[in-house]
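Sharing a structure here in structure tokens format.
The complex is shown incomplete by one protein chain, all other protein chains being positioned as in the whole.
Coming up: subunit A.
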Amino acid sequence: MIRCFLVINNFGKPRLMKFYERLSNEERQRVIESAYGLVSKRLEDLCNFVEDDSLFGGETQLIYRHFATLYFIVICDKAESELGILDLIQVYVETLDKSFENVCELDIIFNQQKAGLILDQMVTGGLVLETNSQEIVSKYKELERNMKQQERELKSPVASSPRTF
């Protein structure tokens, strides 16, 4: 099971975080900090796995990929295939690339929600839902389309019965 999916930039700023385990705010920040501490000191051509027992109380592995200015980090337990998760990260980045056209850090900063929703099409509750990049893109597009369509549909009746909040 995947415990968390993090995107952190080269300077340790989180750009996207998704925890599949309920943690308090402080605990999450500590995980982000230590995950960044672990990956940032590694050179480029080393392997993409880090073992550290202190993260999530052991029995977990940290798998990451470094693209340009961003670290994509997955912390998961032993039930996940190591190479599978590496591929998953690749798929995620590819999907982002497809949906943003040449994705860069700024895209993720300014489009948090979109990046998060795309991730939701890929992983649900810590389990992998879909690994096909094409499929993920089309699922996300469908979601987006539906949301916009509903927006339009709602607009006309809203005028007749205004909601009071």
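We adopt the following convention: a residue touches a chain if its C-beta (ideal position, glycine included) is under 8 Å from a C-beta of that chain, and two chains touch if they have at least 3 such contacts; residues count from 1.
In this text, contacts and distances are computed from a predicted model.
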**Name under which UniProt lists the unshown chain, selected from "Eukaryotic translation initiation factor 3 subunit E", "AP-3 complex subunit delta", "Rab proteins geranylgeranyltransferase component A" or "Mediator of RNA polymerase II transcription subunit 20"** = "AP-3 complex subunit delta"
**Of A:Phe5, A:Phe56, A:Tyr71 or A:Tyr92, the residue in touch with the unshown chain** = A:Phe56
**Prompt:** Of A:Asn10, A:Thr69 or A:Gln112, which sits in contact with the chain we cannot see?
**Reply:** A:Gln112
**Message:** Considering the whole complex, not just the chains shown, which residues of subunit A touch the missing one?
**Reply:** 1, 13-14, 16-25, 27, 29-31, 33-34, 42-43, 45-51, 54-57, 78-79, 81-84, 86-87, 109-110, 112-113, 116-117, 120, 124-131, 139, 142-143, 146-148, 150-151, 154, 163-165
